[in-house]
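A single protein chain has been removed from this complex, and every other one stays in its place.
Showing chain A:
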Amino acid sequence: MGRKKKKQMKPWCWYCNRDFDDEKILIQHQKAKHFKCHICHKKLYTGPGLAIHCMQVHKETIDGVPNAIPGRTDIELEIYGMEGIPEKDMEERRRVLEQKTQESQKKKQNQDDSDEYDEDEEPGPSFQQPAAQPQAGYMPPMTQPGMPPGSSAPGMPPGSYSGMPPMMPGVPPMMPGMPPVIPGMPPGMMPMGGMMPPGPGMPPMMPGMPPGIPPPVGHRPGMAHMAQAPPAAGPNMLTRPAMPAATAPSAQPAVTKPLFPSAGQMGSRVASTSTSTGSSSADSQSASSKALFPSTSQSQQTVSGSPHPTPSTSSDPSKPTFPAYTQATASVASPSAGSSTVSKPPSTVTSKPATLTTSSATSKLIHPDEDISLEELRAQLPRYQRNIPRQGQATVSAPPVGPLGGMMAPQQPGMRHPVPGQYGGPPQGMPGYMPGGMPPYGQGPPMVPPGYQGAPPRPPMGMRPPVMSPGSRY
């Protein structure tokens, strides 16, 4: 960088080593996290200030700065923002930062060679990079060190992530173990959520980034989307002086399609089996007139107030903030996190499921131990697997009147035979239905008062003749 900044790096908090976009935010952070009285929640300005407050007002002594990492809890050091940080700590930090920079630059370069992405993608194994950046938090946006300097051309098109040529948008990747910035969040809000230290998870991030993808796709935050947004200059001034540019501006046509860059390209990259080329003509649903239920009178659109307008007394206006996530990294022991991460079984589901750790000293996950969804657990019960309609459907009037679904339509020989074969994989699904012959598949008509019996009791399979005929197959 040209002119050396006074602090020479992004503002960071001496107490917990976190990075911030600017000093103002840093100060807010300090006030909320380190200089806040635990008794009355008053926010002070400095450590000594907090100590004095506690003594005078609550007659209590505190022995360290709250939420500070070990070694940085000195309550007597008068630190405000970046002022007051002992010189040796500043130097140590610079050293650490540089180390990180170099590490990831090296890594970047190594990977550049083997990278096979599109050329116009910002040279960017930017995805592998995140691995180098511990705790990069979310999608450590493109720019990784080692990005060819060229891309940091000053003429960084407005679409560029932050607009700051050399800036690494988003999270300062180098911060070892640093949770990402909590910019501008009102104190106490600490929403820095999602800054899961992806760490190991990062590298595989975009495993199969097929070359076809325009760069902005994938984790280029703000890529296309931000094309219009005026690069918020200030806050995005993210460190990494050494880091060459940000990304991806590369004249992406993405500008026109903020969310999903050219759909056409997308089509090719799907790693899946497309059995056919979708685009059928516009739906053929009969655009029935809105006579939904023959006997219903038109009701008005809006529901006038319910009988109980806004009763409840449970709102807590005093606590408007999200009980936020905060510390993604560091202080893992925070009581909030609750149970530890889920153990991951191999992807075979059928074998006995892995279990969750549902209890810890400070919290308990109200969830069965198995790491499968509640619905899967419940569906295993025999009572939900009997493929007969529940609750005495037998009583329901007529014999299976509606051969709904066409699967079970013994009455319609013509229709039926071709059908079983047509529905994808009928063998699997079918057997379930077959038992009992004609399970009253559709209970519809019988349930309903005559008024709703739209169709005669023999709902023609031919309600939708085209459906069943082989010819209409896609």
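The rule we apply is simple: contacts are C-beta pairs under 8 Å (C-beta built on N, C-alpha and C of every residue); 3 or more make two chains touch, one makes a residue touch a chain; residues count from 1.
As a convention for this text, contacts and distances are computed from a predicted model.
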Among "40S ribosomal protein S8", "Translation initiation factor eIF2B subunit epsilon", "Ubiquinone biosynthesis O-methyltransferase, mitochondrial" or "Rae1 protein homolog", UniProt-listed name of the chain not shown: "Rae1 protein homolog"
Identified contact with the non-displayed chain, of A:9, A:90 or A:372: A:372
